[in-house]
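The complex is shown incomplete by one protein chain, all other protein chains being positioned as in the whole.
Going in written order, the chains are labelled A and B, and every chain counts its residues from 1.
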Amino acid sequence: AGFPPCPPAGPVYPTVKVSGFFHLDTDWFDQNQANLDTVGDIQNSDGFRRARLAAKGKVADNVSYIMEYDFAISQARFVDVWLQFEEVAMLGTVRIGRWRQPFGMDELTSVREIPFLERSLIFSMAPFRQTGIGFFNNNEAEDMTWAASVIRYPSDSFGNVGGDNGGYGFVGRYTILPFYQDDGERLLHLGADYYFVDPAMNEAGFASQPEIQIVDSAGNIPTILSSVPPFINTGTVPTNNISSYRLEAAAAWGRLYVQSEAQWLQLDQIGGTNETIEGAYIQFRYVLTGEKLPYDRKTGVFKTITPFHDVKPCYGGIGAWEATARWSYADFNGAWLGNPATHPGRQLNDLTLGMNWYVNKFTKFQFNYIHAMLNDPTIGESNANIFAARCQLQF
Amino acid sequence: AGFPPCPPAGPVYPTVKVSGFFHLDTDWFDQNQANLDTVGDIQNSDGFRRARLAAKGKVADNVSYIMEYDFAISQARFVDVWLQFEEVAMLGTVRIGRWRQPFGMDELTSVREIPFLERSLIFSMAPFRQTGIGFFNNNEAEDMTWAASVIRYPSDSFGNVGGDNGGYGFVGRYTILPFYQDDGERLLHLGADYYFVDPAMNEAGFASQPEIQIVDSAGNIPTILSSVPPFINTGTVPTNNISSYRLEAAAAWGRLYVQSEAQWLQLDQIGGTNETIEGAYIQFRYVLTGEKLPYDRKTGVFKTITPFHDVKPCYGGIGAWEATARWSYADFNGAWLGNPATHPGRQLNDLTLGMNWYVNKFTKFQFNYIHAMLNDPTIGESNANIFAARCQLQF
Partner (left out) sequence: AGFPPCPPAGPVYPTVKVSGFFHLDTDWFDQNQANLDTVGDIQNSDGFRRARLAAKGKVADNVSYIMEYDFAISQARFVDVWLQFEEVAMLGTVRIGRWRQPFGMDELTSVREIPFLERSLIFSMAPFRQTGIGFFNNNEAEDMTWAASVIRYPSDSFGNVGGDNGGYGFVGRYTILPFYQDDGERLLHLGADYYFVDPAMNEAGFASQPEIQIVDSAGNIPTILSSVPPFINTGTVPTNNISSYRLEAAAAWGRLYVQSEAQWLQLDQIGGTNETIEGAYIQFRYVLTGEKLPYDRKTGVFKTITPFHDVKPCYGGIGAWEATARWSYADFNGAWLGNPATHPGRQLNDLTLGMNWYVNKFTKFQFNYIHAMLNDPTIGESNANIFAARCQLQF
């Protein structure tokens, strides 16, 4: 029935590859008095932000899998755990399990490859990793990608969700590449994303830290402030459903890369008003040492830099250096049911300057200075200066 | 002293192989009012029932090992962790560590290879994985197997047990193959199992869900009913010791496979009567697409099906399809000390119809419809209809 001919005998299945990476961070905080009053005294900290190990491979020519866990947060938590069927008629690749849902260019960029220590403020409004079934594909010219999923929502850190009152959702993303020259030296990317969810147990909530997050310290130091508190937080509100849109734009011009996204999210409160939260960011990357930042035409995201010259004794190379800047904005204002006293609507602006040092293809250091400007309806404006550094090793 | 000659130089030790599998389940519940009154309202759920990774291999010609962990239940728990010495004089293979003790044909069938989503109701009365030392062997004609262990009891999910008041036990199994024709096309298997334990801390208890178990949801959804409650449950009772017998019978006749077991367990209560709990099951499997279900003559269990034609674009195969049915019964009636009000003696009958779809050797989908009939001494008869599906990927 028109099936393609079988491929020649390949590797003996199943194949397995072990991979992993860790993020070791150090963070310093300088808060003004109003900020101390608004969010509390955040302690300087050191620790492993992420520490992931994965087994991945293929069990047949057309079936691949991954099982990935993060050991950094006092319990081994699920990251990506899925299997996928490739070359499925009409649909392309069909995936079952838990993975990053197709929503957001920043979200779909691997955390090993994002240009800052954390994703932008609007990351808090994305569905991100959920358990479900979905498909993704691209056109033959590779200037168009699409993806859609049906998910269970919200799933916990172990991929589970339960509840008779709903608990389902839909997520989709569509991107185009209207302009692409010289193998990606100059390009323009545009995208649109949408999701709708009816949360299990009829509860939902959104919160964000100021683009920095100290690791959890659930171990033997019970008295420390274990993590950066959310600067903006709706609290848990009784929810019928949530719908949200996002727009993406990105461009490359020589060694300058710009990426921007904006999102609107409407939450239908049970027994309350419909409320909208929104946010946006724009970020700039400039590669000082001249390496190219590749763009993946099958998934519609930027990848990462491979240095021309590794830092090693025999070469004396300096690796690759990249300067970055980002402005992020999120407005979580609204008449939230639940506990408005403890979760007042707030607005947050973040300005970040950064430098990335790629020692070799698998090792990098990142440095971020973040100026967070918070506006609380009661306390008013406050700010915090944050300096953070990261050591990343991947394999 | 009559030792066999040394084998030729083999692989460089130690060898290591990484393997794993996951079970992603989705469950729907329909309970009548009496069942809601008896066990509470069970929520429809989705999640990872198991997610296991293992490292295994050999450290010498005669010494092999495994270290296997399950990441699905909010902490990485011990599964099989042992080393074994092979070709030991008189004893065969000697194993030290934590593993599935030699009791029960259903229990000794790998959870990747059982024909239903869960083992039968009498699984709740088996010692299953415990920490100890034991041996197993078979005769040269491979129509007889035997195994015995001395264990510490009861061990927790991390292989540990403590307590000065006992904490020891014995487990044994013996199987024969009185009839075996045409390379297993037609066969008859018979077996007998026994265990005796004196539990540490002088406490024991038995409980069973209705052959379905939603994963634990210890993550960020604190309010949901996190798991299927036990339908039958003795609670924790003060216990001197426990002794239990099981009988096994199984047969193959062409592509029809039948397996049945029955168990009696006597619990000697401290300060109370001796009580007996009992159960049995019979299950049928028929392979619609004609593949054979192999029987392992060294361990006395059925293995799994490998499809003639994988589901893949180039072949257009439909994989292998198998229809299944099971009736299970367990009677946990008795005058239980401890807390009889919360753990009344109950009887449970389960009727299951299922279908298994083997996509390829490493990927399968399973579908179960379970009709659970519960008899509570106070509330009387009630029932629940359960529909469940599983996606299994192994490597």
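Brief remarks follow.
Here is the rule we use: a residue touches a chain if its C-beta (ideal position, glycine included) is under 8 Å from a C-beta of that chain, and two chains touch if they have at least 3 such contacts.
These numbers come from a predicted model, not from an experiment.
Only one of B:Gly20, B:Gly47, B:Pro127 or B:Gly167 touches the chain withheld from this view, namely B:Gly167.
Of the candidate positions A:Ser243, A:Thr289, A:Thr363 or A:Asn385, contact with the hidden chain is made by A:Thr363.
If you put the hidden chain back, the residue from B:Phe21, B:Phe48 or B:Tyr69 that touches it is B:Tyr69.
The chain omitted from view is touched by exactly one of A:Leu190, A:Ala262 or A:Cys391, namely A:Cys391. Against the chain not shown here, chain B presents residues 1, 3-7, 13-16, 18, 55, 57, 59-63, 65, 67, 69, 75-76, 78, 81, 83, 87-89, 96-98, 131, 152, 154-164, 167, 200-201, 203.
What chain A contributes to its contact with the hidden chain is residues 17-20, 22, 24, 41, 43-48, 51, 53, 71-76, 214-221, 223-226, 310, 312-316, 359-363, 391, 393-395.
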